[in-house]
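Here the complex is missing a single protein chain, while all its other protein chains stay put.
Naming follows writing order (A, B, C, D and E), and every chain is counted from residue 1.
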Amino acid sequence: MAFTPKKDLTAKIMRDKIYSLLLQGKRIDGRRPTDLRPIKIETGLLSKAEGSALVSMGSTKILTGIKVEVGAPFPDRPDEGTFTVNAELLPLASASFEPGPPDERGIELARVVDRSLREGGVIDLKKLCLIEGEKVYVLFIDIYVLDYDGNYFDPSLISALAALATAKIPRYEIVDGKPQKTDEYFSLELNSLPFTAMVGVIGEKFLLDPQLEEEKVLDVSLVVGADEKGDITCVQKNSPGQIPIELMDSIIDAVIEKTGEIRRKFLQEVPVKLAGRT
Amino acid sequence: MAFTPKKDLTAKIMRDKIYSLLLQGKRIDGRRPTDLRPIKIETGLLSKAEGSALVSMGSTKILTGIKVEVGAPFPDRPDEGTFTVNAELLPLASASFEPGPPDERGIELARVVDRSLREGGVIDLKKLCLIEGEKVYVLFIDIYVLDYDGNYFDPSLISALAALATAKIPRYEIVDGKPQKTDEYFSLELNSLPFTAMVGVIGEKFLLDPQLEEEKVLDVSLVVGADEKGDITCVQKNSPGQIPIELMDSIIDAVIEKTGEIRRKFLQEVPVKLAGRT
Amino acid sequence: MAFTPKKDLTAKIMRDKIYSLLLQGKRIDGRRPTDLRPIKIETGLLSKAEGSALVSMGSTKILTGIKVEVGAPFPDRPDEGTFTVNAELLPLASASFEPGPPDERGIELARVVDRSLREGGVIDLKKLCLIEGEKVYVLFIDIYVLDYDGNYFDPSLISALAALATAKIPRYEIVDGKPQKTDEYFSLELNSLPFTAMVGVIGEKFLLDPQLEEEKVLDVSLVVGADEKGDITCVQKNSPGQIPIELMDSIIDAVIEKTGEIRRKFLQEVPVKLAGRT
Amino acid sequence: MSRPERLIDNNGRRVDGRRPDELRPIKMEIGVLDKSDGSAYVEFGGTKVIAAVFGPREAHPRHLALPDRAILNCRYHMTSFSVEERKPLGMTRREIELSKVIREALETVTFLEEFPRAAIDVYVEVIQADGGTRTAGLTAASLALADAGMPMADLIAAVAVGKVDGQLVLDLCDLEDKYGEADMPVAMAPRFNSIIMLQLNGRMSVEEFKKGLALAQKGISEIYHLQREALKKKFSELAPKEA
Amino acid sequence: MSRPERLIDNNGRRVDGRRPDELRPIKMEIGVLDKSDGSAYVEFGGTKVIAAVFGPREAHPRHLALPDRAILNCRYHMTSFSVEERKPLGMTRREIELSKVIREALETVTFLEEFPRAAIDVYVEVIQADGGTRTAGLTAASLALADAGMPMADLIAAVAVGKVDGQLVLDLCDLEDKYGEADMPVAMAPRFNSIIMLQLNGRMSVEEFKKGLALAQKGISEIYHLQREALKKKFSELAPKEA
Partner (left out) sequence: MSRPERLIDNNGRRVDGRRPDELRPIKMEIGVLDKSDGSAYVEFGGTKVIAAVFGPREAHPRHLALPDRAILNCRYHMTSFSVEERKPLGMTRREIELSKVIREALETVTFLEEFPRAAIDVYVEVIQADGGTRTAGLTAASLALADAGMPMADLIAAVAVGKVDGQLVLDLCDLEDKYGEADMPVAMAPRFNSIIMLQLNGRMSVEEFKKGLALAQKGISEIYHLQREALKKKFSELAPKEA
């Protein structure tokens, strides 16, 4: 069983410092409380993956790749393709990550990204059916944290969406009742573009997109997602601690504003086909 | 690799106390040497399991559930359904149980119950065949130890039998060569009702159904089963130690008497269909 | 993660002793530097394995067994049988082997034997096809190190080849498009007989087939294989350390000579059918 | 279990007859197991969970012990037969995530600093799953900690709210969870008016989210009341009878 | 391996020609491995096992060490090719159970108190399985412990009795085990006339059970004799030749 790791001995001092700055609307790296770190998105770097994206948010770097196979649908959804999200916190990325199968943090990350994609129907899975009840496209969305300087949630979802948006998927045809690979490729249309912002609370103040030094001393943190309609698409309180209920309104407002900022950046840099637009 | 755990420091004193009482035909909780603790059997508590039973023997509590699927038969028995017995010593039940996959104790428990059911043909597996060599009913009998105050063997077998006896199994029909679920249910007939009694030996004396304080200080223990014909259905010496060979006759006599007592209790409380009776 | 184990405290003294002897062309057990220990090959000891061989090289003892099943070919080689090599360093064989799944040493051993057999096409896999793309013979070559007194590589390959050469494989016929076992058996023809010699380097000197006391203090070691044509069939540097590049020529010469010696011994004792010969 | 045509009928009643803001029948029992240091059984309709607590005990291996507080281990686990399709043995990814989420909630209210170098184990076992197992599990775990005499800042009460046929409802059952539009489990420490656990699977407008939180808060105050009653009952049983 | 029409013929002979109370040809060899502290090879007909012993050695991790005695580890394991259908790599549930049963038998006779804080490892490897592998394994492990010089109260001798075509037989082979009605492995410490291992798979009447124990006892005394001969032979080889 896992347990919440112990805090640095110097954590208390750092927390007080960050809190004092927050009271003045400042942060240790010069950002304002709701500022995000610079985001960089590179896609199509890899040729053996059907889709790929390297996303950095400050020093935090995430690499996502997508592999596509043909497989069986889930019995209760015979006319839909399937996808799986995995996330590995590579030991390369931080002295605090251990080699081995994903621990609870990696699993939480994967499941938060999975829910963000799945619940909002971001991918139109019905378009990924080949033979109903028998053969469908199967997408593996594998997320690797390469460098961990706090908040792996937001860039992971960005990189998953960027890899999906730019994936070139080999088209299969049904020949004699069997799927056969063609030389053609197709792109996925996305129904929606949900993004998340990780929120850190200290005292009665909060900040967005904590870098590692901040993340380690937060009183409590949560990840909140929103889509282009302004709907909340995901919430995950992901640390011990109390969130004062009266803080939620301003948190939600900030998240909606800042995920909008991510979305504009994303649309500028990633050639995405959005369903229902031409 | 596992090894036999160390005994309590106070074990020697307790052993001598229990031994002295045994010499007077007494036990620490007021029972006579071959007395069992009170048995309570509740069935049909759960609606998502096809069969279920919560059995307590003193403070030891066992929950067994049965799930039924349709699957393939074993190649060497194409006309028989299959069953599997698993047992988990939940960490909930005792500070001495660890979370994780079943250790040797859980495996031994599962295999003792499995052999008790299998070797005597308790379940008529031929009645669980749907399409010979292809599709049969597959029963999962999963035993969970919820509270462990000594002797998890006897109540586990009782709860497995009670769950089997009261299981409502969805009937499948063969439609176009494929099994299809109907709205009907059927009950299993049982061919036999074997029960076990766990036996603890101290010096040249023995007792049945040890509670935990006793179990920890026994010189040696074994589990012996018997059925309604008075046949021995199972023996498992399950601890280090020597059983004086001359003790075996009186042990066997006591087990046959006391498993008979369990059987009468069971037949009073559990509506069981016994094969060959109407 | 594994790491290279620490060396004995007395290792330095022993190394110097072995090195001094090597300078005089001698070794601690009286062998000359390139002498192998006595090799003993017993085959067909076991009746439940389709092939088996017990090989000792000095005190190092290896037992290999072969089991044959019918299964599916690899998709990219639809007309070939398959084989798998596993190796277990049994804890029985040495206080330095732990129970549990193969560690990196066992995996390295299995993969070195696998490559020796696979890359040279020792087994004619096309003869092991039953129905193209569907059913082929599947060979499991399982190697167990029973007693470890240094150099498990050379005797493992010998025992794998001896077990293959003497295996009696049940012949299947295709009846109604399905493989059916007959009462007949057939032997495998081998296309080639590669053997390896493990080489230990100390200073600018080297020796072959180290026994355990030598193996523990080598500066560096490697395994080199050769076949009857004098081709190099395998190289695996298998320890930390530098091999002076100018040493390679004499190492290769020694390996070719000594694997020839193993081959002659093998051909004398094992009734092998070599492809292209009658 | 197939989707009913409607999850809320013309009279505003849900599939099990409840009003939108109505909890299922709740049962709480404390001290149900003999061999753990604290335990509790909780039922929310068809959802049945047991929680047990062991400790504080010595932490081992030693290098995991913390100098200034106890570590709290938590395992949320389901029996194989608690769900429609048999759950395979071993921990699923879902169970691992929920173990983390429940543990973090419990850590928030437990005074772990009182037991430096120690460990406390909390086990939540789902006997039957009919929606809301994590909230029922957390509610039960909090009672089991209280039963074990662990010093806590407050009890934790938890419930899910959800969106079903476009409408907010309290305390989702399995059918509503499966076929509804959103499921939001919430836990609070009522004394502090603070959120202790919060997740959202699905989509909600900001308006719905805010109303959902308020609805959860209403349910939580009812559950909190039941918890305190259950504890009172337990301890009055233990108390010496007055003459 | 399919079922023969009869397992005992008109002359009372078994499938391999033995009488009901006859052991298979037995071979015992001591000190067969070089690198363990003690070892033994045992054959009962087609059943072939090796056992090896390491230790006493320092127990690690340290917190497992016992202050008043050595811990004894034991692993019973089969090679993949020891059985008809290839056994998958890794430990099966059956192997884990038998490791426990054999270990507990060995602990019973070994003076573990002489080595506080130490560990002793016993490995039983089944090379070929033709019935009675646990009893052959225990017989071999006991010899390997003696070969390693471990102080023991007695040797353990073990054999299975069974019921086949309604009749009690000694030392089951695989075919009899598979198609017989009962298999009862028994181990004893002959010097103490006590049972050290006992299992029953299958059904026996009380009468048969008692007769079975007596039949096992007869076989065990023959095996015990062979064990002592093997040890004598081994130690006379080691002893200095007289002038």
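Everything below uses one rule, namely that a residue touches a chain if its C-beta (ideal position, glycine included) is under 8 Å from a C-beta of that chain, and two chains touch if they have at least 3 such contacts.
All of these numbers come straight from a predicted model, not from anything done at the bench.
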Among the chains included here, which ones are touched by the excluded chain in the whole complex? A, C, D, E
Could you tell which one of C:M14, C:L45 or C:M248 touches the chain left off the display? C:M248
One chain isn't shown here. Among A:Q24, A:S47 or A:Q268, which residue touches it? A:S47
Which chain D residues would touch the chain omitted from the figure, given the whole complex? 61, 63
Considering the entire assembly, which residues of chain C contact the chain that has been omitted? 1-4, 6, 104-105, 107-108, 110-111, 115, 119-120, 220, 222, 227, 230-246, 248-249, 252, 256
Name every residue on chain A in touch with the hidden partner chain. 46-49, 52, 59, 61, 63, 65-67, 69, 86, 88, 90-95, 99, 101, 140, 142, 144, 146-149, 212
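Just so we're on the same page, only the chains that are shown with their structure count from here on.
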For chain B and chain C, the contact-path distance works out to 2
Tell me the fewest steps from chain A to chain E, where a step is a jump to a chain it touches. 2
Measuring between Cα centroids, what's the chain most distant from chain C? D
A student comparing A-D to C-E should find more C-beta pairs in contact for A-D
Rounded to the nearest whole Å, what is the centre-to-centre distance of chain B and chain D, using the mean of the C-alpha atoms as each centre? 32
In angstrom, rounded to a whole number, how far apart do the mean CA points of chain C and chain D lie? 58
When centres are defined as mean Cα positions, the distance from chain A to chain C in whole Å is 48
Each of the following residues of chain D touches two or more other chains, namely 75, 121
Chain A: which residues touch two or more other chains? 1
Pairs of chains found to touch, sorted by chain label: A-D, B-D, B-E, C-E, D-E
